[in-house]
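The complex appears here without one of its protein chains, the remainder shown in place.
Note that the chains take the letters A, B and C in the order they are written out, and that residue 1 is the start of every chain.
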Amino acid sequence: MSKVQNNKAWWLVLPVFLLVAFSAIIPMMTVVNYSVQDIFDQSSRYFVGADWFRQVLQDPRLHDSLLRQFIYSGCVLLIEIPLGIAIALTMPTKGRWSSLCLIVMTIPLLIPFNVVGTIWQIFGRGDIGLLGWILNDVLGISYNYAANASDAWVTVLVIDVWHWTSLVALLCYSGLRAIPDVYYQAARIDRASNWAVFRHIQLPKMKSVLLIAVMLRFMDSFMIYTEPFVLTGGGPGNSTTFLSQTLTTMALGQFDLGPAAAFSLVYFLIILLVSWVFYTAMTHSEKN
Amino acid sequence: MNKREKVSFKKLIPLWIYLLFLLVPIYWLINMSFKTNTEILGGLTLFPRDFTLANYKVIFTDESWYSGYINSLYYVCLNMVISLSVALPAAYAFSRYRFLGDKHLFFWLLTNRMAPPAVFLLPFFQLYSSIGLFDTHIAVALAHCLFNVPLAVWILEGFMSGVPKEIDETAYIDGYSFPKFFGKIFIPLIGSGIGVTAFFCFMFSWVELLLARTLTSVNAKPIAAVMTRTVSASGIDWGVLAAAGVLTILPGMLVIWFVRNHVVKGFALGRV
Amino acid sequence: MAEIRLQQLAHSYSAHPSGPEDYAIREMTHIWEQGGAYALLGPSGCGKSTLLNIISGLLSPSEGKVMFDETVVNDMSPEERNIAQVFQFPVVYDTMTVYDNLAFPLRNQGMPEAKVKIKVHEIADVLDLQPLLKKKAKGLTADEKQKVSMGRGLVRDDVSAILFDEPLTVIDPHLKWKLRRKLKQIHEQFNITMVYVTHDQLEASTFADKIAVMYGGQIVQFGTPRELFEKPHHTFVGYFIGSPGMNLIEVKPEVGGVGFGDIHLPLSDALQQRLAATQWSTLKVGIRPEFVHVWDGPVDDAMQAEVTYVEDLGTYKILTLNLAGQLLKVRMQEDKPVPQGQAWISFPAQWLMLYADEFLLEAATQPVPAGEVPHE
């Protein structure tokens, strides 16, 4: 559909622009402002240039949580994307079952982050939780997310899978539904194997929704804060302390405004950069 | 009729397992919310032996508990209304016209979805304090617009592009003014899109805690923040915590129920 | 390679059909011979897509048998039947090159790569796809894509029939006739049964040696384009084939023939006998606009009609005449003088058709083959 050039359309966009500008530009300017100043109180502040950035970039806390964050987000993508695709492929396309599936799958998406944390906090405990009880008492696997760092880490990952795989699956399902039936018929006539159908019909047609799914899951997992906070408070040790928590501690807990602001900007830029890499990588392969 | 369409139960087993995986933790929460604390701590039971509504009674009789729900619902609905009402005209502009800087604007809107809420905690706190909005529902609703408005614009734009622009022109030819056309003809056409958008706005606003907690203290305190109170010196009141958790899931279930057809259609149209 | 035989075939989408109106396909027996070029022609909703899906194996008929040569294939899938199908909208594998697209069905059969190469190049030659072999299928134009879809069907040696489902819908009008020519050439070159489903008389008559016209779930006539034009076996064929379609007038039997208003149309003795021996509830005569004879002036035995409209189509004209209250269309060549106000016309006996309950009634000497025109 050809769009018409019409600069008056700005009037329609203006409310959105003003609203988002109010919520994004002013705070962002504050952050930038803080990141280059040393502030004691309202009257005494000094320009420090890139000092805070230098300090933050050399801070081992950042390195630690950044590394943990990347491993975590990587795992999230590696598990949720294939799993989501697989679920979307098995979902029935018609009838009551498909509506039921869709509705059940949306339930976890609508639970507040901290309640998700609470559910698993309860579910995983050895004394009162079904999961903890089955693992410890029935299967004899020692499991305690509050004491064991790797247990805690895996639990946070499972929570994310539980919480968000449905979103990936629903997006993929939506992409799959957009494929006309004749493609499947043609493939059957060509005697294509299931794998070939997936590789040459379903995957190419799902590409644009997959891009969205990957970006969303990357961004959101990279910003994860509430679930590990509720479950373990970032522990044991620092095993589940991710970037957002490090930042929050810095800004609200220790009130290190300057470094926290610099940290914020670095954090934001990393997300932008990685998203851009994903975006170009996935759209570039299409051009060739 | 069609061999391919026939749903074989065997093929769906992995799917059932996945759905079970989704539902069991929730069931466990519901199960626990109907137990007394003695039963909870006294050993594992797959369903409440000693069925009680006492935990719910605690919540419904204590104002600080139920006002938490009202606060959350209030700012979520407020956010939904604001997001939809500003996103509808903007999405229309993006779907129908080219204008100066449209691509950049769209991209910039989407980058806001990439900004971690943690980054905005402090500036938001200061901003809303300075204009006297701290601890109000509107503050949280506005803050949530940061990520909901771009999303709403993006989803609605997809739905609107599916409506041929000849419909718009026919309406103008018939003598409709723009607002009249928009309200009477266009909005009913993208009903599913609005349903799906409302669903997503609700979802992201309802589940968010970090900003909501930072921007409120008493008057607009969300339920999610109230829940942290169950941890007290005497330990955790598991039964009440579970009941409160169940109650936070309910509004979501209600929303799904109301927009289920739109959501199913929206997903099925391949346009979400 | 196979002969396709439909035996007492019927299909209903409802589980317990209660009457003929519940049937998408009414009982029919029909044979598509090995190596023929056929068309299945009908308006939307006539059941042609259902029939196509039954032949290809996407749908299993509720009654009767589908046979490929001597094998009953009712429960076989399309791949087991070795059917190839070209769809309305071109289906290509976007991510593959044209070469890989053409090679795809062969590789799925496990054919050695050297042989695949030979076959693909052979087909690419036929379809003029050689220069495109290395291109990604995604960037092709609609007609190139449609050729690739056809190629995937033709490249296989084991195909028993190729089905075309409105394959030229998305093709640019001025390229259409070239693709039609290509299809004809392909049919001559490969000895494969081809069935072409369409609602367009031009597509059907151009491609097919024989056309099955479908109407209301039945094949009402199976014949060459000439037969459909000159001797429609059903009033629907008369109406549907030709633009404008056949003139159809309801008549009453009279002594020595039939008539309407004050018009009397004589019939041959043989036909009169046939009519007398037939049970019917409606009787119609039909004559094509091309065959109505227009006299230059008043002539004895000619019928007088009023000219109500003249449509000038450049090199010929379509006249609308009022004959005893019935409107008739008449086609006149450019060179013939156009009658003003009144026209004198006659219906040559050889082109005047008689229809009892919509089916053609012919003199007893030429019985209608039973399988083609089932009487209700």
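Assume a contact is a pair of C-beta atoms (placed from the backbone, for glycine too) under 8 Å apart; a residue touches a chain by one contact, two chains touch by 3 or more.
Criterion: contacts and distances are computed from a predicted model.
Taken from the listed names "NADH-quinone oxidoreductase subunit M", "Sodium:proton antiporter", "ABC transporter ATP-binding protein" or "Sarcosine oxidase subunit delta", the protein name that UniProt assigns to the chain not shown is "ABC transporter ATP-binding protein".
Here the missing chain is touched by one residue of C:38, C:229 or C:355, and it is C:229. Set against the missing chain, the residues C:160, C:205 or C:218 yield one that touches it, C:205.
Take chain B: the residues that touch the chain left off the picture are 164, 166-167, 169-177, 185, 188-189.
Although one chain is not drawn, its touching partners on chain C can still be listed: residues 43-44, 173, 177, 180-181, 184-185, 188, 199-202, 205-206, 224-226, 228-230, 239-245, 288, 290, 296-297, 311-316, 331, 333-340.
The working rule: only the chains that are shown with their structure count from here on.
Taking the mean of C-alpha positions as each chain's centre, the chain lying farthest from the centre of chain B is C. Averaging C-alpha coordinates per chain places the centre of chain B 56 Å away from that of chain C. If you average the Cα atoms of chain A and of chain B, the two centres end up 16 Å apart. Residue numbers of chain A whose C-beta contacts span two or more other chains: none are found. Multi-chain contact residues of chain B (touching two or more other chains) are absent. Contact residues of chain A toward chain C in the complex are 180, 182-183, 185-186, 188-193, 196, 200-201, 204. Every residue of chain A that touches chain B in the complex is listed here, in rising order: 1, 3-10, 12-13, 15-17, 19-20, 22-24, 26-28, 30-31, 34, 86-87, 90-95, 97-99, 101-116, 118-120, 122-123, 127-131, 133, 162, 165-166, 170-171, 173-178, 184, 219, 222-223, 225-226, 243-245, 247-248, 251-252, 257, 260-261, 264-265, 267-268, 271-272, 275.
Interface residues of chain C, counted against chain A in their complex, comprise 56, 58, 77-79, 83-85, 87-89, 91, 93-96, 104-105, 108-109, 149, 152-153.
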